[in-house]
Every structure is written in structure tokens, then in C-alpha cells.
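Omission of a single protein chain aside, the complex is shown with its protein chains in their original locations.
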Amino acid sequence: MKNFLALILTLFLGFLIMSSLNNNIAFPKFGEANIGDRVSDAYIDRDVTENPGDVIFGETDGLESGPANIVTAIVADYRSFDTLGEVTVLFVSALGVALLLGTKKQKRLEIDFHPNFMLRVGSKALFGVILMTGIYISIHGHLTPGGGFPGGSMIATSMLLLYLADDNFRAKVKGFKILESIAGSLYVLIGIIGLIIGGSFLVNILDTGVIGELFSAGIIPIVYVLIGLKVGSEISNVIDNFLTEEGA
Amino acid sequence: MNFASIEMILMITLASGVLAYLIGKLNAKLGSIVTILVSMYVTIAVIYFGYNGELVITTEYLPLVTFKVTNIGLFFASTVTFVFAMVSFFNPFFIDKYKFKALYSMLYIFSLVGILGVFFTDNFMTLFVFFEFTVWSSMFLIPMGKSTKSTTLYFAMSTIGSFALLYAIFLMRSQSGSFDIDQGLAMVSGAKATWTYILLSVAAFAKLGAFPLHLWLPKVLGDAPDPVTAVFSGGLEKLGAFVAVMGLVRLAPVSFNIGAIDMDFARYVIAFIGSITIIIGTLMAIRQDDAKKLLAYSSMSNGGYIIVALTIGNGIAISGALYHVLAHAIASAAAFLAIAAVARKTNTTKMSELGGMIHNMPITYMVYLIAIISMAGIPPMGGFISKWMIFQAVINKGLPIIAIGVFFGSIGSFLYVFRPLAALFLGQQLPEYKHLKEAPFFMVLPMIILSGLIIYTGVLPNYILGKINEIVVDLGATAVTITEYTITGFNGTIHPALISGMFGVGVFVAFLIFITFKKSKKVTLMDTYTAGEFIYTEELLHYSVDFYAPLERLYEKYIHIMEKTYDSIRNKIAEVGHFFKYYFFTNKPEVSVFWIVIIVSLLLWGESLW
Amino acid sequence: MLQYAAIVLIMLGLYGILTQRNVIKIILSLNIMEIGLNLFIISVGYVTDGIAPIMTTNHNTNSLIYVDPLPQALVLTAIVIGVGTTALGLAIAKNIYSKYGTFELDEMEEE
Partner (left out) sequence: MSAVLLIAVPLLAAFISILNKKLAPVLLLLVSLFNIVSIFFYSLGTITIGGFEAPYGISLVLDNYSLIGLIVINIAFFLVLLISYEKVKKVATVLLVALAGLNGLLLTGDLFNLFVFIEVSGIAAYLISTTNKKYVATFNYLVIGTVGSSFYLLGLIILYAMVGTLNMSDMALRISSEGISAANLSLPFLFMFIGLGVEAKLLPFNSWVKGILGNSNKLVGPMIASVYAGTISLVFGRILTSVFVVSDRLGLILTVILLVGIVAGETMAFASTKLREILLYSSIAQASLVIILFLEGITGWAVMMVIANVISKLVLFAIASYTSDELKTDEVDNLKGIFSKNKIIGVAFTIASLSVSGLPLFMGFVVKMNVLTSIFDGEDYLLAAVILLTSIVEGVYFVRVLIKLWYNKEDAKTINYNFVIKYIVSVLAVLLIVFGTYTTVLNDQVETVNEVFEIGGNE
């Protein structure tokens, strides 16, 4: 009965939302969004502060925001403050997981599965590759799809692999903590330096370079590496917390 | 510095409230002595300077706080501060009984501040602030007495009253554009006038303890500390009368006119409720065992007289009502103080547990006698004058149904006021109270002053009536014709002094006869027997228990109706609360989500339908 | 249409939260709802025939038709926040399990 009622309700609500959106003349139909009316138009044209004309990959330099990946430009430059908040959310929830699951962790969680030698060694080999990919993705966030968050997750995945493939493995949690702390603090410090030098928080104080080159976009690659390290260490921390328990 | 400016009086009083607290922390008795000094100071300042026209307003301190001396404010203030001053003499003798001694002194003074502020302002907001101030400072006095239970009830009823007042204030403001009292009352019109009339009546009823908001009165007066009861009955209750004058007399409700008696319907309804108040007060007073509660119900029924008189609203009615305010204030203060004096020694106010106190406390007995004679409206006391004027007005207006209530109350009061007299002071003396002495001098003194005043108001009412006439003229009615010794009503003229003289002679003759031909013999309580058996235990076969049993049986079934009503209101509120708790706070996350879904759905559905 | 699919997912998540009494399943329902929401966010920025908002050697100028990059940036934030909440939820779930020995809300004693 309860389930049926819930079904009816959710169906009803879904139908109402759909029809309401459908009848809403101001709401653009799927695929008919007019970007020209939106703020994102300026992000694509990079003409928030001044109009650089047509931006051409590999040629235009000195843009207000340098990444070739426009999403990165938004995430790490135009709306970098959101990203700081986002990092904080992840930070505080990782911290919360650590708080909730106890701090006196000594040993791995007992699981029935015992990996064999091949798996252990093989996964260690794979670990390096995944780690490197993660770092690569973080560093190239301003050029290609990806960036600090996927890169960081990938770094954490490599740790997860080690955890799963070896039931005795423990990472040095203390190291993660230091890394996390330094990366986070640096992010904020970069912001504050920007405030001191550039007059506003998180302003891009470095030269943005030529769009499309690896060493371009000013602080964005730095920020993304920091985010990558931070996210990686945080998620690794979370993994560690879930896979260990109190004991000898 | 002008010590007779209203701001100064209020400031000094407020400051000495704090001072009383601080001193009271060091020595409780000293703190309570401060209350005497302060209330004496206030009384003298108000009465002496006020009636010499020297009470002034020096500056306007705050935007919404303004003061004004009016005749009616002065009249009420003198009455109430006088009561406060008289009662304050009792404080040092009772202070040891309270749990928070220093606080008691402070709150006592704060109540006085609040009440003064109400009477001396021409601004509704100021009036309301002080009104509420009085409520909460007097509220915390109650639980220091016998029981803490009635405090909440008092607060609830008072708040109903004060919020009705507040709503009325805002209604008037919406038409007059300011919080000025005179403007507000003058400019409100149409349906809003009727609403204001009703709301102000509710406010007055709540404070006066009139039906159906009367329930707090007996409970609070039964529970509160003994001196405080006198303050409530003689002082704080009169706030209601003040508001009633404002609403019932100065406003003209617009409903429809009842042609036969030339009276507005809304007004008639209020008058009717007033007369019901009288009847219920009387009936309930008759069946009480606790002397304080009995007097409380009598206060209630006296409040009914004031309401009835004010609704009639012609000169003689208004001056009757105002005179009744004064007469009842001092009479009930005296009566409550007398009972407090007894209770201080015996620790009870139950009539069935007392008796024969006349042998120990003759002066207290006399004071009580005088007070109740006044309350019953018998010459030569003040209560007679006011009731006479009210009767005049009611009869002249030709309100048969209401007159029934008024006369019933008058007769009924004969039935009940003499019961405590007989039970407490007369009759057989209880052995355990044999060695009690008369109250100390400083308790007797205010009681004597009060009884002197009761007699004065009964014998020579003309000076005070002259002052009241000024108020009556202010209110726009015709003044009552008075000469030095006479008052002229609608169908005759009385000479209070003459009546009193004759009455005095009669009493004197009776007393002589009583002394000369005394035939009774004084016996102890144990000197009796029933059905041939001697009594061996000292239990009291008290004759004032179930005194009016046959009468009580007539309405026994109905007496708890109001209590039940309020209980059920309370239960309903709690039920609603439980309902909400049950459906919204169940410790299940899906409940909130469910409501979110429901509300979004309904609203969207509504939007799409419209 | 993609937006409708997204709304269906959101409703599915809501249905799960409304009906499930298992802590883990509730967290899963939350996740489904968040995925639906993310899909919806992305769908809002879609432009027919638009390309991914990344300049490359192939699409080397900003005068092309890109899809709206802002919702994509927002969705990134939303995803990360979702991860954070989920991790926290799971940690609380683990604590609940070690306290009551069950994930079923109905089997726990009332606090």
C-alpha cells in the first residue's frame, strides 16, 4: 500500500514537473538553449573583462582565462570559488568519515578473500600506471577533458587497487594527511596571494600564456595539480577508513 | 529636579525596585521595608501633588513613551497606589515565608511602576508596555504563595486580555494614524469601532476577572501570598476597570439599536455578561470554604457591577462605577488584609479550620466587619453609596433582565460576606489558637486607616464625588447633582451623613441592649455534646461548613462548566500538538520527503489548474 | 527526451527514499536522485549540433557552436558534493550497523 502510494505520488509529481516545464515558455526545450543569452557566452568568448576578438587555439595569448578547455576555465578560473567550496566539501566529508569510523585504526578489515601472489605483484605494476595517468589527467586539465577531480579520483583508484589486491596493505595515512593539508592550504594561499597582488581573491596572477600549450593558463594547472593531490589523498583516506578497523 | 514629575516618580520607583532587591539580598526584612517607603512616597506624590495640580511632565524621553495627567488617571492612580501603600506594611511580616525574598520586594515595586505607567499616559503603546510589565512582574509574585499552579492560568488570561487590547490598539491606529489615546478612541468608526469595543471589553474582562475570563481570579487569589491577594483585588484588578472606562464609555459600537430600551445591541450584550458575572460570582462565593477564595468571587461579582454601570454610561452610572472602584478597592484590601493577619498566625484561610478569633484579634475583627459591610452595600459604608447610584442608573434605564442580576448579587452578598465573619471571628475558639495575640501595630495601622476611609467614603462621599464629577464631565456625560451633604439620583436624593447617623444610633442602641441584657454564656469548644454523647476528640463540629448546602445543591452540577471548558481548550491545543508531532516528527526520513513531494505536487497541480 | 529521462530518474530516487527502510538502500536512492539531477543539469546546457566546449586543434576557434559549458562546470561541483555526502552517509551507516547490528531502520529500537 505504502509503495503503491509512493509510486502514484512520484508518478504524479514527475508528470506535473514535466508538463509544467513543457508549458513554461521561458524554459528552453531540449537542445534549443540559446547560449547567446546566457553568461556562458562570455566564458566561451573570454570577453568578461576585455574583448580579445576571435580566440584561436595555439595562437592567441594573454587571455583573461587561458585554458583551452572552457569547462576548466569556468571551474578553475571564472568560478574558482565554487571549486574551493567543493574541495572543502570533500575535505570535510573525508574528515567526517575519519571521525565517525574512529581514529584508533590498527589493522585491516577481515575479509574472506585472500589474494594470491600474482594478483599482488601484478596490481603493484598496474598501480604505477594508474597513478601516472591520474597525475597526467590532473596536469592536463586545462587542455583536455579531465582535471583535478577525475585525476585525483584516479590516484585514489590506484590506492584502492592496492588495498583490494593485498589484504595486508596499509598506506601511510599520516602522509596523506600532510599532503591533503599542504595542498589545501596552498590553494587558499594562492587565493590570498592573488588578493594581495591582484586585488581580488583567487585572481590569476601568472601569465596565461598561449592557449593550448601545456605551460599556459597561469595558476590553473597548479591549482588543478593541487586539487588532484588533495582529492586523491582524501579519497584514499576514505578508502583506508572503510577498510580498516580497531584492533591489534 | 522635580520630584513630582511623573517621569521622576517612575524612575525613582523603578530604581528603588532594584535597590530593594539589592538590599533584600543582604537583609530580606530591610528590602521589604523599602517597599513601604517607596509606595508611601508614590502615594503621597500622586495624591498630594496630583490633586494640587503640581504633578507635571518634564520631558519626553523616548519617541513612543509619553505621559499625561488626566483626571481619570489620577483617580485610579490614587486609589491603587493607596492600596499598594497600605498593603506594603504587611510585607515585612510575611517576607520570611517567601522563597525568593529579595525578588518579592523588587517585583512588588515593579508592579506599582507598571500600574502607574498605565494610568498616566496618553499613548496606547506606552499603556500597553506598562500593562504587560505589570502582568509579568505581578505574575512572578503569585507562585511565592501556597501553590504555583495558578500562575500559568493568570498569565494565560492576562495575555488574552492584553493581546485583545493590543489588537484593539492597532485597529484604532489604522484609523487615527497614531497611538494617541484620545485620537484613537475618537476617530475609530464603523465596523472597526465595534471590533475595538469588543476587544477592549475582552481586555477589561480579563483583568477584572469577569465571566468568562474569571477563572484566574479565585485561583490566583487563593494561591498567592496573603498580602499580594489584597494588591490583586484592590489594585491590579482595577486596571480592568480603567480599560473598561476607555472602551465601554468612550467608544460607540455600531451594531443595531434595541428600540425598546434605546441601547446598542453590543452594549447590551456586554451589560448582560456583566450581570451574569455578578450572578456567577455570587453563587460561587456562597459555596467557598476558603475565605480568600470567597472574597475573590465577591471581587468578581463587584467587577460585574462596574461593567454594568459603565455600559449604561450616563452620568450617575459612570460616577457609580468609579465610586465603586474606589469603595471596593479599599474594602477588599481591608478584608484581605484582615484575613492575611489571621492567616499569618494560623497558616490557614479555610473557614472550617478557624473560629472565635474575635477573642484574640478584636481590631482585625472590627476591620473585617467594616469592610464586608461596605462590600455588601449597607450604609454607612462606601459600598452603599456606589451601589445606590448603580441601582439608580439600572432602574432608570429600565433593564429588567440585568436588574435581576444586579439585585440578586446584592442580596447574595448578604448571604456570603457574613459567613467568614461568623466562621473566622465568631463562634467557638479552637484550642490550638488560644494563645494568639492581636496583630502587631504596623499591621493594624493600615487596616485601621483603611476602615476609617471606608467609613469616610460612606458618610461624606461628596468631596470624592466632586472629583469624580470632573471625570464624568471629561467623558462627556452630565455631572451628578451633589451638594455638601446630598446626592441626587434619578428618583430621589439621599443624605449619606444622615443615613449614617441614624444607622450609628441604631447600632448603638442595639449594642446597649446586647450589653445590658446579655444572656449568652461563653463555652469552650469541648463543652458540648451530641445525641447524648460527649465529644472526646478536639475535632471541630463547625457550623459554617455546608452553611448553605440546600442552596448549593441547586447549582452544584454546573459550577465546573467553565473549568471544564478551559481544560478542554488546553487539551485540544495539546491534541493538535500531538497530532502534528505524530504526523511530522516520526524519526523517519521519508516523512519529510513525503511532505515535500505532496506539497510540490499540490502546488504545481494548483498552478496548472488555474 | 533527455530531460524527461532525468526527471524520471529523480522520481525514481524519490520513490526509493519514500519506500525503502534500509540505510544502504536509502543512500543508493539518494545517489540515483543525484544522478538524475546531474543529468538534468547537463541537459539544460545542450545545444543541438553543439560540440564539447574544448578547443583543440580540430576545433581551434571560439566562434564555433559549443554546448553551454557552465552546466558542465556546475555538474562537476554537484558530483563531488554528491560523493562527499555519500561517503559521509556510508560512514554513518557503518556506525549505525555497529550500534544496532542491522541496516534496517525498522529493526532498530526507538531512540
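Annotations for the structure displayed:
Letters A, B and C mark the chains as written, and numbering starts fresh at 1 in each.
Operating definition for what follows: a contact is a pair of C-beta atoms (placed from the backbone, for glycine too) under 8 Å apart; a residue touches a chain by one contact, two chains touch by 3 or more.
Note that the coordinates shown come from a computational prediction; the quantities given were computed from them, not determined experimentally.
Though it is not drawn, the left-out chain touches A, B, C in the full complex.
In the complete complex, the hidden chain is touched by one of A:Leu95, A:Leu126, A:Ala171 or A:Leu243, namely A:Leu95.
Within the whole complex, the absent chain has one touching residue among A:Leu21, A:Leu126 or A:Ile222, and that is A:Leu21. When the full complex is taken into account, the listed residue touching the unshown chain is B:Ile160, out of B:Ile44, B:Ile160, B:Val269 or B:Ala479.
By the touch criterion stated above, the residues of chain C touching the omitted chain are 10, 14, 17, 23, 26, 30, 33-34, 37, 40-41, 44, 70-71, 74, 77-78, 81, 84-85, 88-89, 92-93, 95-96, 99, 105, 108, 111. Listed for chain B, the residues touching the missing chain in the whole complex are 62, 99-100, 125, 128-130, 132-133, 135-136, 139, 143, 148, 151-152, 155-156, 159-160, 163, 166-167, 170-171, 173-174, 573-578, 580-581, 584-589, 591-593, 595-596, 599-600, 603-604, 606-607, 610. Across the interface with the omitted chain, chain A contributes residues 17, 20-21, 24-28, 33-34, 37-40, 42-43, 48-49, 64, 77-82, 84-86, 88-89, 91-93, 95-96, 99-100, 177-178, 180-181, 184-185, 187-189, 191-192, 194-195, 198-204.
Everything below uses one rule, namely that only the chains that are shown with their structure count from here on.
Chain pairs A-B and A-C differ in how many C-beta pairs are in contact, and the one with more is A-C. In this assembly, the C-alpha centroid of chain B lies 68 Å from the C-alpha centroid of chain C. Centres computed as Cα averages put chain A at a distance of 74 Å from chain B. As a whole-number value, the distance joining the C-alpha centres of chain A and chain C reads 15 Å.
Multi-chain contact residues of chain A (touching two or more other chains): 6, 9-10, 13, 17. Counting partners per residue, chain C has 14, 18-19 as the residues that reach two or more other chains. Partner chain A is touched in their complex by these residues of chain C: 1-4, 7-8, 10-12, 14-15, 18-19, 43-48, 52-57, 59-63, 66-70, 72-74, 76-77, 79-81, 83-85, 87-88, 90-92, 94-95. Within the complex formed with chain B, the chain C residues making contact are 14, 17-19, 26, 105, 110-111. Interface residues of chain A facing chain B in the complex, by the touch rule stated above, are 6, 9-10, 12-13, 16-17, 19-20, 23.
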